[in-house]
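The complex is shown incomplete by one protein chain, all other protein chains being positioned as in the whole.
Right after this comes chain A.
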Amino acid sequence: MGILAPLGALGRVTLGGLAAIGRVALFAAEAVSHLFRPPFYGREFLIACLQIGWLSLPVVGLTALFTGAALALQIYAGGARFSAEAVVPSITAIGMVRELGPVLGGLMVAARVASSIAAEIGTMKVTEQIDALVTLSTNPMKYLTVPRILAATASVPLLVGVGDIIGIMGGWMVGTGRLGFNSATYLKNTWDYLEFWDVGSGLVKGAAFGFIVAIMGCYFGMNSGRGAQGVGRATKSAVVAASVAILAANYLLTEVFFSA
């Protein structure tokens, strides 16, 4: 019995984890099923676009700028070991649009937006606003979740696109200002080696990450415990779950898009 106890504990944790994944998946499936059925709440969608997309632009832009700049320095330093400094523009651009743009953008949005959604909906739950919605013949899934999912899925790819441009610009600034690249040559190399699917795959990842962020925020908000502690826990769980799910989804999507 004593030997089996740790295995039992491990089994309970595993089953608990799988059950949680199942609950999130069911929640996501229900949310998706509402995407195509009226009523649609246009005003809530536009507000969510503003909050998730537009207001996340500064943090995503700054993240991309510094990441692109650091990436150019790293590639230059690494490339110098085998006389390949000239690849800085192309590798910086490919690295930004395929990986760092969508992943870091997604993680920044997860930190900013999943927390905000979970806290807002969690507070609505503990103050009975969700119950009030139901008594006012309004489905909370349609009114709260669907607009946020649509807005995040639509706006995060745009953020990633803008972040890609800013990240490449960060690399260009370092490349031309610190590493001695000619500006026109840097931009030409960036453009020549970048393929459509490099950018497209990053934008698809952005859409997937936006969906994940909104689902996690809404799920943990809707299932928030009571009181300030419950809302705090929901907020923390939403950010952690969204971040881990983004990294896992990134690996899976990279396998799907780029495995030989």
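One rule holds in what follows: contacts are C-beta pairs under 8 Å (C-beta built on N, C-alpha and C of every residue); 3 or more make two chains touch, one makes a residue touch a chain; residues count from 1.
Assume contacts and distances are computed from a predicted model.
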Of the listed "Chemotaxis protein CheA", "Pyruvate dehydrogenase (Acetyl-transferring)", "Multifunctional fusion protein" or "ABC transporter ATP-binding protein", the name UniProt assigns to the chain that isn't shown is "ABC transporter ATP-binding protein"
Touch assignment to the omitted chain, from A:L46, A:A80, A:V134 or A:A228, lands on A:V134
Residue positions on chain A contacting the omitted chain are 39, 41, 47, 123-124, 127-129, 131-132, 134-138
